[in-house]
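Worksheet for the structure shown next.
A protein chain is absent from this complex, but the other protein chains hold their places.
Presenting subunit A:
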Amino acid sequence: MAEIPDITARRAARNRWLLLMPALVILLVAASGPLLITLVYSFLSPGDYGGVEWQLSFDAWFNVFMQRDIFDDTLGWSDAHLSIFWRSVKLSALTTLACLAFGFPTAYFIATRPKKQRDLWMLLIIIPFWTNLLIRTFAILELIRNEGTVNTVLIALGIIDAPIQMLFTEFSILLGMVYVYLPLMVLPIYASMERFDFRLVEAGYDLYATQLQVLRRVILPLVKPGVIAGSILVFVPSLGAYVTPRVMGGGNQLMIGNLIELQFGQGRNWPLGAALSITLLAIVMVALLAYVRAAGNDEAHHG
């Protein structure tokens, strides 16, 4: 008797894997597999003209954070790499904070519109989100370059004589990243605010809370999951950003992504590039795991 469901179950399982097969093959060949090869490459020696020599070496990993002094052969921290890592983390954190400062009120504004208007306001956030990142970076570039709109207007008004150099600085990278990643902050915060029960705010005011107290003690704790999700969604791509720092930083202000690219171009050190990108991946994974745990804890608290 038990045999029939067993056969159907087995057939269902077989069918399931057959249906999954094409997607999994493509992803294994063009997404996961190459990551493993990258890991292998990070333990090899660099070839003279790019590529690798198949010879085991830990130099690449050593060089991620450390360097050997060329004169006295002493070990030391690799200042060049550390400063790029530091800039990446710093700019990503600042981007996240700025996106939160702008994105939270915007999400709140949309969530407090009449129901029928909300979708339209959200569409205004979603359109930039699906718009080419390069084009958006380029749009902000045109605004602040020396011959761009801001400088032209300021000169025409007689406020300044010579253009202000805004491009190719850390500030321009920050501005560019805030601009391109802002929608990623608004979307999840809005999602968690949409179902917010404003009777709770009313209760807060009835108990003589001030506006700020209502925001801090009532609204913020209840939309915290959205705030955390938004922060992760902004922080992670900022950390791995490549296009925005390349365009807005102009090759002077490198971030990790640009440092990685350099190893495959002029640097001709593929193993180091591989080790750096595995390092970046590890940092991102730690951030994502921290998020999953925080989100899980939150769910547990609210029952």
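To be clear about the criterion, a residue touches a chain if its C-beta (ideal position, glycine included) is under 8 Å from a C-beta of that chain, and two chains touch if they have at least 3 such contacts; residues count from 1.
Following the convention adopted for this analysis, contacts and distances are computed from a predicted model.
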{"item": "Choices \"Pimeloyl-ACP methyl ester carboxylesterase\", \"NADH-quinone oxidoreductase subunit F\", \"Sulfate/molybdate ABC transporter ATP-binding protein\" or \"Spermidine/putrescine transport system permease protein PotC\" - which one is the UniProt name of the chain not shown", "value": "\"Spermidine/putrescine transport system permease protein PotC\""}
{"item": "Which of A:L91, A:M177 or A:V247 contacts the chain that the document leaves out", "value": "A:V247"}
{"item": "Sole contact to the chain not displayed, among A:I110, A:I189 or A:I228", "value": "A:I110"}
{"item": "Hidden-chain contact residue, picked from the options A:F71, A:W130 or A:Y208", "value": "A:W130"}
{"item": "Residue of A:Q117, A:Q211 or A:N252 in touch with the missing chain, whole complex considered", "value": "A:Q211"}
{"item": "Interface residues of subunit A (partner: the chain not displayed)", "value": "12-13, 15-17, 19-20, 22-24, 26-35, 37-38, 41, 51, 101-103, 105-106, 108-110, 112, 119, 123-128, 130-136, 138-143, 147-149, 151-152, 179, 182-183, 186, 198, 201-202, 205, 211, 215, 236-237, 239-240, 242-243, 246-247, 256-257, 260-261, 264, 270, 273-274, 277-278, 280-281, 284-285, 288"}
